[in-house]
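Presented below is the structure to which this report refers.
Only one protein chain is missing; all other protein chains are in place.
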Amino acid sequence: MINVSIAGGTGYTAGELLRILLRHPEVNIESVISTTSVGMPVAEMHRDLLGETELLFSDCFINPDVTFLCLGHGLSREFLEKNHLPTDCKVIDLGNDFRNEPQFGDRNFVFGLCELNKELLKEAKNVANPGCFATTIMLALLPLASKNLLQDEIHAHAITGSTGAGKKPVDTTHFSYRDNNISVYKPFRHQHLEEIGNTLVAAGNRQLPQINFVPMRGDFTRGIFASIYTKWNCSMGNDDIISYYKEYYASSPFVFVSEQPISLKEVVNTNKCLLHIEFYNGYIHITSITDNLLKGASGQAVQNMNLMFGLDETMGLKLKGSVF
Amino acid sequence: MINVSIAGGTGYTAGELLRILLRHPEVNIESVISTTSVGMPVAEMHRDLLGETELLFSDCFINPDVTFLCLGHGLSREFLEKNHLPTDCKVIDLGNDFRNEPQFGDRNFVFGLCELNKELLKEAKNVANPGCFATTIMLALLPLASKNLLQDEIHAHAITGSTGAGKKPVDTTHFSYRDNNISVYKPFRHQHLEEIGNTLVAAGNRQLPQINFVPMRGDFTRGIFASIYTKWNCSMGNDDIISYYKEYYASSPFVFVSEQPISLKEVVNTNKCLLHIEFYNGYIHITSITDNLLKGASGQAVQNMNLMFGLDETMGLKLKGSVF
Amino acid sequence: MINVSIAGGTGYTAGELLRILLRHPEVNIESVISTTSVGMPVAEMHRDLLGETELLFSDCFINPDVTFLCLGHGLSREFLEKNHLPTDCKVIDLGNDFRNEPQFGDRNFVFGLCELNKELLKEAKNVANPGCFATTIMLALLPLASKNLLQDEIHAHAITGSTGAGKKPVDTTHFSYRDNNISVYKPFRHQHLEEIGNTLVAAGNRQLPQINFVPMRGDFTRGIFASIYTKWNCSMGNDDIISYYKEYYASSPFVFVSEQPISLKEVVNTNKCLLHIEFYNGYIHITSITDNLLKGASGQAVQNMNLMFGLDETMGLKLKGSVF
Partner (left out) sequence: MINVSIAGGTGYTAGELLRILLRHPEVNIESVISTTSVGMPVAEMHRDLLGETELLFSDCFINPDVTFLCLGHGLSREFLEKNHLPTDCKVIDLGNDFRNEPQFGDRNFVFGLCELNKELLKEAKNVANPGCFATTIMLALLPLASKNLLQDEIHAHAITGSTGAGKKPVDTTHFSYRDNNISVYKPFRHQHLEEIGNTLVAAGNRQLPQINFVPMRGDFTRGIFASIYTKWNCSMGNDDIISYYKEYYASSPFVFVSEQPISLKEVVNTNKCLLHIEFYNGYIHITSITDNLLKGASGQAVQNMNLMFGLDETMGLKLKGSVF
C-alpha cells in the first residue's frame, strides 16, 4: 500500500484526489493536511464523502510515500521550504511552481504529462502536474509536434468550467453573475502558454510555435472545451493524420480520437481526453475535451502516481462518467 | 417630474430600480448614494447601464421627493437615524425594518402590497415594501383570506433564484456549489412568515393561519415559484373560486389567473404575478410565480411610488419579459 | 461471471446500466438489445463510452443469466410476452409494470427496495425496481413506517432533474424552456404514490398514509431533492429518532443520515441516499436526496442484481461523485 499525504486538503483538487484515492485499491491515505481545519472531519468539508471516510484534517504528515501538493499557485515552493519532507518521499505538485522551473534543492520535477513522458515518470521522484488548459491543448497538438508539423501560428479558444477558479467565492464565480454568462479572461497571456510551448518543443517540434490563446469562462462547473486550428499544408493525407493520431495514442489509455464531433459532457467526471479532427479551408481543426479536475488536475496526478509506483496507469481511474 | 434618491445604490435591488427608473417618464434620478463608491460612474458598477446613464455615485441626497432605501435588512432604521431627510420627502423601504413595526418617529409605514392596500398607498408618505417570498405567497392567498376561508394549516414550498441572496459572494451562491444544485434553508422559520400572517389577517381572515413554509434555493437567478395548498371544504364551487380570484384581481394590473399550469419564466423580468389554481384530494392547490427583483422588490417599489404620487400604477413597469 | 442482457439499450437508464456494468468485476454484458439500432456500436449512441466498449446493439439475447428491462413504462409486460426468456433467466424490470402487480405468468416480482426487502431479494428471480421519486420518498419514511409512526398526512414536495423525463426531446425538456425554469406536474396524482403507500404498509405502518405529493421539474439534469414533513407527537425524543434512523440504516451501505443540512449534489453520480432530519412546529421535517438515474434507477437495479446473485451489495457501485 502506498501511504499518501495531501497538503492543502480543503480545496477542490484535494477533494477530487480524495474521491479517487479513497477508492484506489493500493492507497492508504495517511494524512490530509489543512492548517485551518485541524481536527475537522474531512467529510464535513467535502460533504459528498459522508459515509465514505472517518479521516480528520491534520496539520502534519507522518511518513508518507508520496505527498500531493494541492496548494495555491506559488505556495508549493513555500510549503517545501517550511516542511522537511523525508528525502525518499515522492512529491506530486498540482500547482504551477515547478512546471517551467523544475529544480528545487535536490528535487528535480518531471513534467507530468503522462502521454509524453511516461518512461520518465516511471522513474520520477518529483512530478509537476500540468495545468488544465495546458493538458487539453497539448494533447490536441502532441502528435503534430512530434512530427515537427507545427510550422504556423496556432489559434485556440478554450472554455472552462467554474471549478477551475477554485473554492473561494469571488465576483466572477458568483452564481448570479456566472449563470448563463460568458466572458473572456487573460486573452493572449494566460500563464499556461509557457508550459504548452515548452512541451510542444520537447515533443519534437523544432521551433516554439506562436499560440494565440483566448481562455473563456463558461457557465458550467466541470470541463474544458478547446477549439484549436492551424494552417495545414502537410503532404500527409487527412485520413493519414487521423490514423497517426490514433496510433500515437494507442498506448495511452485515456486519450481517444472520435470520428464524430464531440461535446464536453462526453468526458465529464472521467480521466479521459477526447479529440476530434477535421480539415477546412487549408486548416486542421482540432477539438479537445477534458474534465479540468480530473485529466486536468487530480486524475492526472493519480495517473502519475500510478506510473511512479509501478502500478497499472489506470488503477483507480476507470471512472463512470456523469454524462448529463 | 419626481426627484428620486436611492440609498444603497450598489446592490441588486438598487440596480434593478435604476433600470426601471431610467426609463420612467416621470422620474428624475437626483442621487444614487453609496458611501463606498462615491464618484464612481453608476454604469461601471451596474455594467449593463453602459450608454444609458452618466450618473455618478454620491454620498448624499439633495432634495428628493422620495428616497428608496435599498440597504441590508436592519439598516434602514439606522439610515433614517443618521440622515435627516426633509420631512416632506417620502420614503420607500425595500428592507424589512418597517414591515411589522411600522412606526418610526413621525413616520408611519404603510405595508406596500399594492393589491391589498391600494387606497392607503395613494395617501402614504412612507411605505414598507413587502418581501419577495411574502409577496408571492400573499398574492396566492389574499382572495381566500378576504373571505375568511383560511381555516386550516397552509403548506407552502417556494424556490427562489440566487439574486434573492444579494450581491456579496458567499458559499451558497458560489457557482460551483449552486449550479445544478437544490437545498432548503430556514424551513418553518423564515422571517417573512410574520408579514404574511399579519397581511392575511388584515385582508380579512379572522384568525392567524398556521403556515408551514419551506423555502428552497434554486439553481437559477431570477424568480420565485411557490406551491401552496390547504384543506378545502368550502361550499363555493371550484369554478366559482377561480372566478372569484379573477374578480378579486380585476383591478390589479399585474396579477393574473392562468387557466393553464404555469412555469416560472412566464414572469421573469416582468412585474407580474401569475396564479394557477387546482383542486385535489380535498385540497386547493395554488401555484404562484413572481420575479423576486421586480414584483418581489424593485418593481413593486416603483408601483408603490406611482400610487403615492398619483400616477398610473403601471407607469414604467410594462416590461418586456425575457421568457427564455 | 454473470451474463447480462439489456433490453431497451438506447435509453438513459440502459446507458447508465452500461456505465456501471462495464466496470463491474463479475459481469459479462452478453447483449444490448435495441430493435431500432441493430448493428450500431453502443458507443456511438452512448458517446461517453468511446474507448470503453466495442459492443454492438443486437436484436436478441442469447443465454443471459439476467435480463434488465429498460423499456418505457408499460412495455415490459409486452416484451416478456413477445420474447420467451429462458425460465432460469432472472429479470430486473426498471419500468413500473410489476411494482404494484407483481404476478406475470410464472414470474413473481419482488419489489426491489434493497433497504426493505434485502432478504427477499437474495432469493428473488424477478425484481420490480422502484421508481425514482418513490425511492427518494420511501427511504425518508421507512424507519417511521417500521414503527407505525405515520399516523397523519404526509406532505412532500420533490424536484427532479430532466433525465427523469428520458431521452426523447419534448416541449418540457427543450433547453430554451427548461433552463432557469421551474414547474409543477401531476400534483397529488403522481403514479409513484401507489408503490410508496404499499411499501410503507409493508414496512410496518398499519394504515395506508395519505401522501400529498407535489412533483416539480427542476432545471438540472440529475437528482431528486425531496422535502417531506408530517405531524409529530411521538413520545420518542428527537435525538432518539435520529439515532433510530441511523440504526435502521446501519446495514444499508448507501443510506446515510447527515447531521448537517444537505444539498442535492452531495449524491449526484453516486448510488447514495442522504437524509437530514429536523423538528419544528410540531412537525418532523426530512430532506432526502438521490441520483434519479442511480439509486433511483440503474444503480439500484445493479444493487438488486448483486443481492440476487449472492455478491457484495456494493460491488461496482462505489462510484466517485461528480459533486460540482
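Think of it as A, B and C in the order they're written, each chain with its own count starting at 1.
Going forward, a residue touches a chain if its C-beta (ideal position, glycine included) is under 8 Å from a C-beta of that chain, and two chains touch if they have at least 3 such contacts.
Here the structure is a predicted model, which is why all the values come from computation and not from measurement.
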* Option touching the unshown chain, where C:T10, C:S34, C:N129 or C:S162 are the choices -> C:S162
* Just one of B:E30, B:E266 or B:E313 touches the chain that is missing; which is it? -> B:E266
* Asked: Given the contact definition stated above, which residue among B:K90, B:H174 or B:R222 touches the chain not shown here?
  -> B:R222
* Structure fact -> Touch rule applied to subunit C and the missing chain gives residues 12, 161-163, 165, 167, 169-171, 173-180, 219-221
* Asked: For subunit B, which residues touch the unseen chain?
  -> 12, 15-16, 19-20, 23, 44, 46-48, 50-51, 161-163, 179-180, 221-222, 256, 258, 260, 262-263, 265-270, 272, 274, 293, 318-324
* Asked: If the missing chain were put back, which residues of subunit A would it touch?
  -> 155, 157, 159, 161, 176-177, 179-185, 187-189, 210, 212, 214, 216, 218-223, 225, 227, 229, 261-265, 268, 278, 280-281, 283, 285, 287, 324
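One rule holds in what follows: only the chains that are shown with their structure count from here on.
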* Answer with same or different: of all residue numbers used at the interface between subunit A and subunit C, are over half used by both copies? => same
* **Distance from the mean Cα position of subunit B to that of subunit A, given in whole angstrom** => 46
* Structure fact -> Expressed in whole Å, how far the mean CA point of subunit B lies from that of subunit C is 40
* When the C-alpha atoms of subunit A and subunit C are each averaged to a single point, how far apart are the two points in Å? -> 34
* **Multi-partner residues of subunit C (at least 2 other chains)** => 161, 179-180, 221-222, 262-263, 265, 268, 324
